[in-house]
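The block underneath contains the structure these notes are about, expressed in structure tokens.
The complex appears here minus one protein chain, its other protein chains still in place.
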Amino acid sequence: MLGKLLKHEFQATGRLIPFIFAAIGGLLLLTYLSTLFDIVVFTEMASMLLFACCGAAVIVTLIAVISRYAKSMFGAEGYLTNTLPVSKKSLVLSKALVAFIWLTLSFLVVIVATIVFMWFMGVFNDSFQKGFDEFLQLAGIGGTSGLIKLLIFFTAMMLVQLVVFITQVYLAITINHVAPFNKLGPGGAFVNFIVIYIFFQLIDTVLMFFVPLSLKIGGGDISLSTQPMGGSIFAASSDTMPPAIGLGSYLFNIIGIAVMFWLIIWMTKKKIALK
Amino acid sequence: MDYEYNPNIPIYIQIMDIIKLKVLSEEWKEGDRVPSVRDLSIEFSVNPNTMQRALSELEREGLVYSERTAGRFITTDKGKINETREAMARHTIESFLKQMQKVGFTTEQIITKIKEV
Partner (left out) sequence: MSKNLLEIKNLLKYYGDKLAVDDLSITVEAGKIVGLLGPNGCGKTTTMKIVAGLINDYKGTVLIEGKEPGVESRSGISYLPEKTYLSDWMKVSYAIDYFADFYADFDKNKAYEILTRFQLEGNMKLKAMSKGMQEKVQLILVMARAARLYLLDEPLSGIDPAARTTMLDIVLQNYTEGSSILLSTHLIYDVERIFDSVIMMGNGKLILSDTVDNIRETSGKSVDELFREVFKC
């Protein structure tokens, strides 16, 4: 059943988003052609449109994904969704998965479009290369292997953050439909989200600084260490990056995702009364 | 088929009357197979259980009989059909007389009126 749910989720959400991605692709091509033929005005216009589309891609995807959850679970379509012979767990999971895929795709498209754009605008020339190498040395990252490790770390962190974000949004919307919160109206979901988000941020920051597990950057390499980030901040000199990034919030985030999911499923099973 | 049913009398009784008329008018002939409860209930636009009750009652009265696997059939017993004809006639006449008496006719006046019309 999960497969069928996924199929229908994609069909329901994929009516607009792919077109924006296509628009980005088209504009990239246009910009490239205009640089070939050196038509500056065209290049400027195309570039502006491109940036606008990139912003739109992320925003539209976000809105599509959030409104899909709210409408299909608690709107009129909720009468259809919630009477399907599938578990609430499958329902929520299918929506979260599709949301995750669309959002990741939109970020990917924007990042790739930006890099490609910079490439044929000639940003990646020799002086850029030199400046970049100097920067890597200064930060203590060393060569490309260190850079790759760092990129993997950040990508993983971003993906986890994305799942946290999606779960927080779903939780905020779900709470908004449970008594006594259901009297607040759509603004209530937004308020719920802010509260949940701030809660997570606070705990994340505290854990990040004081849990003695961090990613140490320095001496030309990236490695794990048991030095808390908080300790290193106060010891670091002012003109370099903090030599360590705390990992303590990671585990909390993962547990947080599981707890939030459980709450969402429990609420949709037991506490919802659709109007 | 759009049958108008009297809302104050149980429907199964009204269905029985309709079917009796069909038999008496030879729309449904002796020995004919009676359609299934399901089909009849849809044609008469009534609850299948209601239709079932009507047919069971007709079976009890002998106008209809059922053969285990073959289904239900109209009786070929002419005596039974005449009985039904008589009963319906009597019932109709009684209602007619009652109604005419309400309107204000005596029995002689009713007979004269009938000859007139």
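Letters A and B mark the chains as written, and numbering starts fresh at 1 in each.
Here is the rule we use: a contact is a pair of C-beta atoms (placed from the backbone, for glycine too) under 8 Å apart; a residue touches a chain by one contact, two chains touch by 3 or more.
What you see is a predicted model; the values in this text were computed from it and never measured.
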- Task: Counting contacts across the entire complex, name the shown chains the missing chain touches.
- Result: A, B
- Message: Touch as defined at the start, partner being the missing chain; which of A:Leu29, A:Ala52, A:Ala76 or A:Leu202 qualifies?
- Response: A:Ala76
- Query: Considering the entire assembly, which residues of subunit A contact the chain that has been omitted?
  - Reply: 1, 4, 7-8, 11-12, 15, 71, 76-80, 82-87, 179, 269-274
- Message: Take the complete complex as the reference. Which residues in subunit B touch the chain that isn't displayed?
- Response: 2, 5, 7-12, 38, 41-42, 45-50, 53
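Keep in mind that, in the parts below, only the chains that are shown with their structure count from here on.
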- When the centre of a chain is set as the mean of its C-alpha atoms, what distance in Å lies between subunit A and subunit B? 76
